[in-house]
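What follows is chain A.
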Amino acid sequence: MNRRALLGTAAAAGFSGAMPSLVRAQAPGIKVGFLATLSGPAATLGNQLRDGWLLSVKHLDGKLGGVPVETLVIDDELKPDVALTKVRAALERDKVDAVVGVVFSNILQAVFRPVTESQTFLITANAGPSTYAGRGCNPYFFTTAYQNDQPHATMGQVAQDEGYKRIFILVPNYQAGKDAVAGFKSRFKGEVVDEIYVPLNQLDFSTEVAKIAAAKPDAIFTFMPGGLGVNLVRAYRQAGLASIPFLSTFTVDEATLPAQQDAALGFYTAATWAPDFANDQSKRFVKDFEAAYGYVPGNYAAQAYDAALLVDSAVKKTGGRMSDKAAVRAALEKADFTSLRGNFRLGVNHYPVQDFYLCKVVKRPDGKYATETVRKVLTNDTDPHAAECRMR
Partner candidate 1 sequence: MRARLRLILPLVVLAALAAAPFLGFDSSFAYTVLSRAMILGMGAVSLSLLVGGAGLVSMGHAAMLGVGAYAVASLDAAGVTDALIVFPVAALAAGLFALLTGAVSLRTSGVHFIMITLAFGQMAFFTASSLSALGGDDGYTLYGRTEWLGTRLLENRLAFHFICLALLAGTWLLCSALLDSRFGRVLRASKENALRAQAVGFPPYPYRLVAYTLAGAICGVAGALLANATEFVSPATLAWGRSGELLFMVILGGAGQLYGAILGALAIVLLEEWLSHLLEYWRLAFGPLLILSVLFLRNGLAGITAMPKRRRPSGKPAALGQEADA
Partner candidate 2 sequence: MLEALLELRGLRKRFGGLTVTDDVSLTVLPGEIHAVIGPNGAGKTTLIHQISGTLQPDKGAVIFAGQDVTGWSFPRRAKAGLARSFQITCIVPGFTALENVALAVQARSGSSFRFLRPARSEAALNAAAHAALDSVGLGQRAGVMAGSMSHGEKRQLELAVALATEPRLMLLDEPLAGAGPEETERLIALLRSLRQRYGILLVEHDMQAVFALADRISVLVYGRVVVTGTVEEIRAHPEVRSAYLGEDEMA
């Protein structure tokens, strides 16, 4: 820990040395398998998720609904088959009452069936693919995050509101990237000058940056999670393109800002929450989070914090009887808790109905980088797939 402080890296993630993945509370009451990506370049997201959850549990004195909780942290390594093996272990060997977390959609898709078929509640704090929002909605599946299309659509609305005519789109060449384009286009009606799909292992964006400069768009829209976003933002800034508005999703956020720093200042992102939210609960969360983990919490951490509150509310309502699945489900659907985001409820498909904000990267007085809300873009937004859901 000292060494990290010495090196002055704000991006403190995880714990030094070999930490047992079992974080125990006093006596086992409820067992939760917390699945997140904790290795590889995407691990910052998983760390945000895990730390958000753990802080929430700490705020609840290690209890959910008054029952002591044991969190089993599972690293999916961003490999679907690894995730599947470990989740099966958690279900069978450790008999967890719920599986929570999940950063990436492909991991969710791999573990979805075994978890829901064993009638265990699956609550994601980040992944929210369309697959389970519409016809594939499931009584055991909940999310405290959003449906994946929504943040992209929010940015499409922003581009539309600002009156941009020509937009340049840059996304990774995989399903989520294509979904991002579709989401953006669902609300943006202007001209898309060019769409570029880059490989997920892209090292350098100088090629694409040159193309953007040549195309001279009104703004760019991009979705470049993790290390990709760090590279892109740097190359974009260094090429002197920062005068072209940078509209993004999951590209400049608290997980990547420690590395992007000044290069990302003034860039835009869409979010359900930002650390500058004014409500007291949010303020306490940010303060305690930074004190405990040494970095600024982002959307991911907030959504995971809410996930713990959601479970807490349900256990409270059912009096700790996790075995009564129908009662637990009904209680979960009520979502009877105060979210960090304020306005929050669950729709028929168990996806949140909430507000979406335009946020901007700023440097706080204390020298740390964070996102800050600019304005509310969508109010009480229900995802487009919810209408197809017939919950059985």
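Candidate entries met the following condition: all candidates are chains of the complex that A comes from, given by their letters.
We adopt the following convention: a contact is a pair of C-beta atoms (placed from the backbone, for glycine too) under 8 Å apart; a residue touches a chain by one contact, two chains touch by 3 or more; residues count from 1.
Worth saying up front: this structure is predicted, and the values here are computed from it rather than measured.
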Options 1 or 2 - which one, within this complex, touches chain A: 1
Candidate 1 partner contacts - residues on chain A that touch it in the complex: 14-15, 17-21, 38, 73, 75, 79-81, 84-86, 88-89, 91-93, 105-106, 109-110, 112-114, 173-176, 178, 199-200
